[in-house]
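Every protein chain of the complex appears in place save one, which is left out.
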Amino acid sequence: MPFVELVSVTAVLQFFFFGAMTGRARRDSGLKAPAMTGHDGFERMYRVQMNTMEMLVALLAGLLIAGKYWPEWLVGGLGVVYVVGRFIYWRAYVAQPSTRTLGFMLSMVPTLALLLLALVGIIQTWL
Amino acid sequence: MPFVELVSVTAVLQFFFFGAMTGRARRDSGLKAPAMTGHDGFERMYRVQMNTMEMLVALLAGLLIAGKYWPEWLVGGLGVVYVVGRFIYWRAYVAQPSTRTLGFMLSMVPTLALLLLALVGIIQTWL
Partner (left out) sequence: MPFVELVSVTAVLQFFFFGAMTGRARRDSGLKAPAMTGHDGFERMYRVQMNTMEMLVALLAGLLIAGKYWPEWLVGGLGVVYVVGRFIYWRAYVAQPSTRTLGFMLSMVPTLALLLLALVGIIQTWL
């Protein structure tokens, strides 16, 4: 399933990019490790990175398992929506945390859909 | 290995549920993002979510690799113990953090067992 793999790698590279942005935000903030609080811009970027990691673990499991049972365009397509949603989440959270809902939903819903597709696919093998 | 996949998806959905509980705890706490501290109930629920993510990454890797070498009932069964242990961990941590040890052990031990089973399975291929 090269398309599903491509989406998986893209989602991980996006997460790496958020990690690099967090590193830059730390430098700009002047905060010294291990401090994680005390600068609003850094805290926002770090929250984007952490929330993305939470979603990414679920997404990768969903892509891997749903990809065994469903067509590649469907599974990979849901992954594309996730990646786009995460970019929207990032821009919104950094600009104004209270506007992060749209991007959050656009990445959470396809991730949940993948997990439910995986569940249905598994259960169908027993019917 | 549909049973191992089913347990994997269940563990990820449990993690999603903890994420939703963290979102609810934030609303109840009145804390505004990106703040992560300042309300004990929210901090407890967030710690449950984060500790579960730490375990989940190890669990999923263990299920995937041990599942190639060991019977499905054994690998999936250890995963079921993990999921039950995590529910106990959640209830205990939210009620009183100092009582979290039992649930922690019930999810940590099967995860470690899966990693060691994976290790033994890999090494056996070379003997």
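Here the chain labels run A and B in written order, and each chain numbers its own residues starting at 1.
Note that a contact is a pair of C-beta atoms (placed from the backbone, for glycine too) under 8 Å apart; a residue touches a chain by one contact, two chains touch by 3 or more.
Just so it is clear, the model here is predicted, and its values are computed rather than measured.
Could you tell me which of B:M1, B:A35, B:V80 or B:L119 touches the chain that is not displayed?
Among B:M1, B:A35, B:V80 or B:L119, only B:L119 touches the chain that is not shown.
So one chain is hidden, and I want to know which residue out of B:G19, B:P34 or B:G62 touches that hidden chain in the complete assembly.
Missing-chain contact among the listed residues: B:G62.
Can you list where subunit A touches the absent chain?
Missing-chain contacts on subunit A: residues 2, 5-6, 8-9, 12-13, 15-16, 19, 32-37, 49, 53, 56-57, 60.
Residues of subunit B in contact with the chain that isn't shown?
37, 40, 43-44, 46-47, 53-54, 57-58, 61-62, 65, 68, 93, 97-98, 100, 111-112, 115, 118-119, 122-123, 125-126
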